[in-house]
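In this view, the complex is presented without one of its protein chains, the others remaining in place.
So, chain A:
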Amino acid sequence: MRRALLLGATAALTVLGGCSAAPTPGPAAAPDRYGAPVPSRSLNASGVADRPCGVLRAEQLEAVGLEPRGQLDPLPAGRPACVWEDSAFTQQTSVALYPDRDYFVDTYRARGMYQFFEPVTVGGLPAVLQQTTPGALTCTVTTGIAVGQAADVTVSEIGVAPGTRSRSCERATRVSEMVIGNLPASPK
């Protein structure tokens, strides 16, 4: 039901976009980045965006305690995510790549919606940690891997004892570093 509502909202947005006034002709303005830093180098995610389960190697998954086999999650409005869990189900990690959408800028456009929104650097690239409330069990790290490309890693912890500090942002940052380290440089 909730999924249907979400999809309906996306459809409504598409219709609204279609009904809006035609853009004024003229020289193309520089795209507004909503404060998102420009990546200092460019990686290319186009080769793995449709099969994100291959973006992490088995030994990397083992190093962060995840099972080697991930499950593809076909998400709406974009490329699929790959979802991994550990054997005791204490965490779930997902990775999605955006080779043709500046999801990093979109994240900055939505920055006012998170209570915790912390710009960081991951693998020498601009990234941002996001949580709805500080210390929440879920943390998302979005990294700008090139102008117009992004990598998104979300870690959710489960079964955390009350009073125990969530490590989801640390885990998501570590996985992001691995993902970025595996992506090829963009051809010049």
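The rule we apply is simple: contacts are C-beta pairs under 8 Å (C-beta built on N, C-alpha and C of every residue); 3 or more make two chains touch, one makes a residue touch a chain; residues count from 1.
By our rule, contacts and distances are computed from a predicted model.
Choosing from "Methylenetetrahydrofolate reductase", "Tripartite tricarboxylate transporter TctA family protein", "PE domain-containing protein" or "ABC-2 type transport system ATP-binding protein", the protein name stored in UniProt for the chain missing from the display reads "PE domain-containing protein".
Across the interface with the omitted chain, chain A contributes residues 2-3, 6, 9-10, 12-14, 16-21, 23, 73, 75-78, 81, 83, 89, 92, 94, 96, 101-103, 106-107, 109-110, 112-114, 132-133, 136-138, 140, 154, 156-162.
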